[in-house]
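Below is one structure, written out as structure tokens, with a few remarks after it.
Part of the complex only, each chain left as placed.
Letters are used for the chains, namely A, B and C, taken in the order the chains are written, and counting of residues starts over at 1 for each.
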């Protein structure tokens, strides 16, 4: 039985971790902590979990947590680095779903996250938890930095095109749309239903914190120096990310050949499905799949890759559990189908 | 009093024409025709119009229509060319909201619309009805080809960047999202609420019929030869189009300078609002406005322009009425605020 | 030219007042005030109003407001009674869209609104602004208490049934559903898109503050003593209220006869449309209409009345403007079509 702690369990990623883990016979959720809901029953905040998770949110107290085999950190970015150092004493393995251990370059971290990094000593051991790239390192890691939601969808969409020479590394522009759960469970007037329903708008054009994560992961995996002009948008749905990844073709090809390249690249990947048609969010919602499709516009010389994930699934809790499975030598898809 | 006919009034663009025209004291809707709803009261199909439009849908019979000052054609593309020749006998002016008279090149028409053009003799006199570009020609036109919804949003978003040398004409890639009303009032299983809610998907990547319209209008207006890799998507909302237009910067610039270029370009345009921040669909829904914003990513050398319209407003019925106002010498915004 | 002040203009009812009034040639919005957005441009908070309302939100300072012909109060209930006394010095007429002047019984006010009434001296002169019932009193009023959104839909739905003896006054039970804009523009986690999308839930069963308003207005209009078991619900849409009003039949009747009773009752009412079929929210959205339909279940002896309004239209700003029109001797539907 794997004993698990979830730190910051009251947000949407935490709730999804609880939903997924509570259906497993081989994992037991021992402790869940929260910032503002301490003392509240989990099923009061998330009535869907009534009869499934019989716990109250506790306070996270460094040095006082029960021992566990694995700890998930589902705090907002910027808070993970406060707890991970002490959490590594309580848990054999730590998986941080936030952004604090994804960038090796702390100057980049400061620029994109707007604060100084306070746990730099742990960065060297942190493994970027994208199993399609880093599975061997994940197996051995004590600290996994679970990838960002947008980043997962863009990296998985782009990687074959860059690695196999289909896309020009300097030409990449991405329009991505996200469901609103990606913004977290916060009390902000502009997250109000009325503000977001029947609406679409871009935000943080070119400055989103997943930009260095995307570029860094692609650089590490391919040796190239891609730049990504990244424009995220909010659309009126709860769950899901769809990325449309534009690039100039690096070489003459056609759709069939490009598709074959992708199919070969992801042969054996448990959770990437290369589609003949267009991927769609409904097909991946509440799953750990990343669906990828593509279009070659020979007339204009463009390759466009579409990728769809669930931001709380492959973009957060699902991928975290996939990482846990890998770290503990379990089947990669345990509890994920 | 301007007497108006609406041919194909039972679809969403037709209904929006009726909504807008019925609130005017200077226009009278004389006749509305439909394909499948002949004999039905308008307010039975569109109960929002009860007490406002007291008409039944009639059959369109060539040569038998009452005389009118203006006729709007709100039929699906491919059907307009069947009625416009006879309609020009009944009405002083004709505004076709479909795609049949937008392209001068009939080979292009066949390629993108999948059928032969049957009214080629009228193409020379058809004026492309984008007032921000063609106002003088519209004033004198008897036949106006009202622009497509996606096309309007992309052309208005791109035009200053191309005309003023900010964007490289060969680098343009567009991700556009549309509300579902854009697909029309049809009985198709894949337009079912359940198929589209909580979903996002691309369709017709690189092959949408607005591609030659966009490139042609931009070519005509700038003398350049831009190519556009165009990827439309469906998102779960009723009304609105948001286009995210990516291009490589043609020259070094910054956001402030680019914004100033846009503001100057659209000074005096009644319905284009250049925004300091990001445009959004809610701000233009049920209006005739096109809101435009932009981002300059100096790091990657990209200019991104965002533009938002209502697909039934500036993208169809609103723009058609703007064109009517221009053709009849009325204030351009009559009945549109 | 009617000079208007809007106090509390930054909420959704205030924005709808601005939208409707800004399109009129005979009304000028002189001043708009807000609690938290003082100094901000209106079109920054509501970009839809760019080019239409060129004002900044000001602070409301008692005794310092410019003179006006009419003042609208669009504050949350409980705040109107703080400003109305001083506002009556600045404006000839005041229309309060909140709940503070709707109940004559201050004990009832305390029980349902949870605070003491602080402007009891104004209650005798406050006129309940439901034009279908009180038009003559509204004409002469200086202070109008604009009805609540749920209350409007239930009263207009029930009134003919009670007045004409179709429904048993002690048997009434109402299920009403509201769009989320009814909850206002607030920063609460449970108003977050993610909490409300793909969800339906009842709230305040039997204790909503519109209960005494409904019962009181029906009592005043019919002399009967109806009781209403009222269950409001939130549903995932922005605008609209649909009330399903169940009652035991007081006498044997059938659907045709009941419908005729309703049609006769509302003959001449500018904004109530009695429907042969079922009313629906789409038909009344962004309008000032109340659509009413009904069903007689002879088998079970039940009459069910359905009524649909826009909560920001006939349920708030639209009705307030209808009241203003009546107070100023204008056509009742001026600026409302």
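FYI, a contact is a pair of C-beta atoms (placed from the backbone, for glycine too) under 8 Å apart; a residue touches a chain by one contact, two chains touch by 3 or more.
Being a predicted model, the structure only gives us computed values, none of them experimental.
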- Item | Full complex, copies of the single sequence (shown: 3) | 4
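Just so we're on the same page, only the chains that are shown with their structure count from here on.
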- Message: Taking each chain's centre as the mean of its C-alpha atoms, which one lies nearest the mean of all protein C-alpha atoms here?
- Response: B
- Greatest separation from subunit C - chain, by CA centre: A
- Task: Quote the value, from 0 to 180 degrees and to the nearest 5, of the angle by which the CA atoms of subunit A must be rotated to coincide with those of subunit B.
- Result: 180
- Rounded Å distance between subunit B and subunit C, as computed from the means of their C-alpha atoms: 36
- Note on the structure: Distance between the CA centroids of subunit A and subunit B (whole Å) is 38
- Message: Averaging over Cα atoms per chain, report the distance between subunit A and subunit C in Å.
- Response: 45
- Task: Could you list which residues of subunit A touch at least two other chains?
- Result: 195, 197-198, 236-238
- Within their complex, state which residues of subunit B touch subunit A. 170-171, 173, 175, 177, 179, 195, 197-203, 205-206, 227-229, 231, 233, 235-240, 242, 244, 246, 248, 278-282, 285, 293, 295-297, 299-302, 304, 306, 308
- Sort out for me which residues of subunit A touch subunit C in the complex. 12, 180-181, 185-189, 191-198, 236-238
- Would you pull the subunit B residues touching subunit C in the complex into a rising list? 23, 46-48, 50-52, 198, 273, 275, 279-280, 282-287, 289, 291, 337
